[in-house]
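All protein chains but one are shown in place.
Labels run A, B and C following the written order; every chain starts at residue 1.
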Amino acid sequence: MEQVLLKVIENKALAPTVFRMKLEGSTKAITAPGQFVNIKLDGLYLRRPISVCDLEKNVLTIIYKVVGEGTEQMSKMKAGAVLDVLTGLGNGYDTALSGDRPLLLGGGVGVPPLYLLAKKLLPEGKKVTAVLGFNTKDEVFYENEFKALGAVTIITTADGSYGKRGFVTDALDGIGYTHFYTCGPEPMLKAVYRATKTSGQFSFERRMGCGFGACMGCSCKTITGYKRICKEGPVLMKEEILWED
Amino acid sequence: MEQVLLKVIENKALAPTVFRMKLEGSTKAITAPGQFVNIKLDGLYLRRPISVCDLEKNVLTIIYKVVGEGTEQMSKMKAGAVLDVLTGLGNGYDTALSGDRPLLLGGGVGVPPLYLLAKKLLPEGKKVTAVLGFNTKDEVFYENEFKALGAVTIITTADGSYGKRGFVTDALDGIGYTHFYTCGPEPMLKAVYRATKTSGQFSFERRMGCGFGACMGCSCKTITGYKRICKEGPVLMKEEILWED
Amino acid sequence: MGRLNVDLCGIELDNPVIPSSGTFGYGHEFAKIYDINCLGTFSFKGTTKEERFGNPTPRVAESPSGCVNAVGLQNPGVDKVINEELPKLKECFHKPVIANVSGFSLDEYVYVCERLDKEDQVGWLEVNISCPNVHGGGMSFGTDPKAAALVTKAVKGVTTKPVIMKLSPNVTDITEIAKACEDSGADGVSLINTIMAMRIDIKSRRPVLGNVTGGLSGKAVFPVALRMVYQTAKAVKIPVVGLGGVSSAEDVIEMMMAGASAVQVGAANLIDPFVCKNIIEDLPELMDRLGIKNIKDIIGAAL
Partner (left out) sequence: MGRLNVDLCGIELDNPVIPSSGTFGYGHEFAKIYDINCLGTFSFKGTTKEERFGNPTPRVAESPSGCVNAVGLQNPGVDKVINEELPKLKECFHKPVIANVSGFSLDEYVYVCERLDKEDQVGWLEVNISCPNVHGGGMSFGTDPKAAALVTKAVKGVTTKPVIMKLSPNVTDITEIAKACEDSGADGVSLINTIMAMRIDIKSRRPVLGNVTGGLSGKAVFPVALRMVYQTAKAVKIPVVGLGGVSSAEDVIEMMMAGASAVQVGAANLIDPFVCKNIIEDLPELMDRLGIKNIKDIIGAAL
């Protein structure tokens, strides 16, 4: 973990309520895809955790959906604004377990962390398939970015307005994979849990206090004991997950 | 009273901890010299009351000393910043009582409201004498501005480093006046109360809640009953003052 | 019957938004800047038998997301309120007003309520047994169920108007006090009054307030007020008026979902004089977004 000041160098809408923000400054604490950053915002007490979508030298990309006061405020920020950010939080995805044909399953703003993951896996010669699910055509983002990386990219929309109709789990037939990585809303994660046949890694979202393991605000029960989503998570192995119903 | 958004068009240091800020926007609620405005600042709950120093068409000038969080924040503001301001607060000075030779007695940041007062009195053909007191040479401001208006301007400094040594009350000998107006720290006001022979008007400073008469936060006792410094004040007639000492 | 209407102890309000006592004077300052008839009603400055100057200044101190005040019930006394303030109010406010009553003895509460009971402009009596800023007065009645019951009974005996007891948050269990008031005939309770607090000036090393301690209000107290409203709404059957840090239409909705039949807005009036007018104007659109047809439908929705 590192506390850094990052400068907004881009903040643009990718979809009606989805924005991409590029932040410039030290990113050295970020060591794995699937990790997140925790952002201090004016007038709000708790920081806002957002997963890392991309990483270049000294530039960090996040993609966020406007869901409340915090993300609302972020969506109005202009280039040049400076943010107090805790970086390199959480365990992140373990790329060593991918096998040669990893499958990436993302839903909505669960898609971004999978982008950095794909970017790590492909250079290792892995054959990456990304199935990205959205509600409707307007909300689709990053299809071309995944394709540009060289991932086989399949888009699903719940209303069938674009790509394959249905959820990501409706697009799995015929896809061979050695391991999977997923991130998205909990109902989708549960569907993925049921639909997948190999081992895999799930990234969870939780309301957090500190984001670095101090407050026990985001604890969950797992087969391997109590874990803090912000610290031993947000990524859990399929085998250790205990669904709270 | 009016609630307006005003744009900072100037914010510069006049002395080590004294700043002048020019604000652009509607000033129509300001009807008398000695009135004040109440400014909302980020991260602070209560507004900060500051007396009006000058008034041109759609431009309002205030002069403030950095004494706490609020004024500290103001001193860092850049041109272009927009402030939520309540304007036209308080009774202000009554220019009708000045007679033909009004005397203005100001101390430190008690000087600014007297500037707008002088600007009102001089065109009426009044012979205005302004005695402006400061602690030391570095802190002196607006001497030339008062002179430029045509007021006989005498500066005093407590340490004698500039102008006449001592307090404003040490500079009264030989000055003939028909009425006086004063603003400054309470010890100075008390000295003026004792040293003056005519009737006069005192402008008081108080910690305020609302600034427009709703909360009774700044009440004081006077010979003519209880008054709210923010509403029936900040200007009180010499004859009604009851010093709480 | 508009979608904002609510009932407060048998009197219909056009909307649930009520400036709270001590933040709205007797209405005049605000009537000068907007038509205060847009309000559900308002609760006027706490009134005692005799005129009071209140506490020494400073009476107000800044604090994070709020302020600490110790005004100490400055008011002109019930005679002047009846003979001067109410007639002046009649010209700018044409709805029943809430008369906020304070006292230092049972007799004083009774006397002031008896006087105000005869005023047609007065719709409700809000009896303040929770002022933290007057010694030996106010709060002592509000921190003991027996004393609260005594005041309630005595006041109910001299008025036919609905009596709303204003409760203190500075207690171990506010539901005990609320139940005591209910059992003694109170028509409603309003809560919370300010939370006892203080600030010290680290330069002078002295308390900031002339009264040393004061009451915290403003957004800072909202979650505490909400919790007490929620607990009280579960414990009593009479209407609960929710207040404490309410500053937006969202806060009003949240307070009502916690069980408030109407909502008072306090400190926010002091920093944004138009806040109540703005909240009332913001409510319909917010209700649309939240799928709320009539605001009374959400009272206690989270219970």
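In this text, contacts are C-beta pairs under 8 Å (C-beta built on N, C-alpha and C of every residue); 3 or more make two chains touch, one makes a residue touch a chain.
Here the structure is a predicted model, which is why all the values come from computation and not from measurement.
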Displayed chains contacted by the hidden chain, counting the whole assembly: A, C
Touching the absent chain when the full complex is considered, from A:Lys12, A:Lys28, A:Lys147 or A:Lys221: A:Lys221
Candidate in contact with the missing chain, chosen from C:Val112, C:Ala149 or C:Met257: C:Met257
Given A:Gly99, A:Gly150, A:Gly166 or A:Gly209, the one touching the chain that is not displayed: A:Gly209
Given C:Trp124, C:Phe141 or C:Phe222, the one touching the chain that is not displayed: C:Phe222
Where the missing chain touches subunit A, by residue: 1, 3, 40, 44-47, 69, 86, 206-210, 212-221, 226, 231, 244
For subunit C, residues in touch with the removed chain: 61, 63-66, 68, 143, 170-172, 195-200, 202-203, 205-207, 213, 216, 218-224, 226-227, 230, 245, 250, 253-254, 257-258, 290, 298, 301-302
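What we mean here is this: only the chains that are shown with their structure count from here on.
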Where subunit A and subunit B overlap in contact partners, by chain label: none
Distance-maximising chain from subunit C - centres being C-alpha averages: A
Chain centre separation (subunit A, subunit B; CA means) in Å: 57
Intercentroid distance (Cα basis), subunit C paired with subunit B, Å: 36
Contacts with two or more other chains, residues of subunit A listed in rising order: none
Residue list for subunit C, restricted to those that touch at least two other chains: none
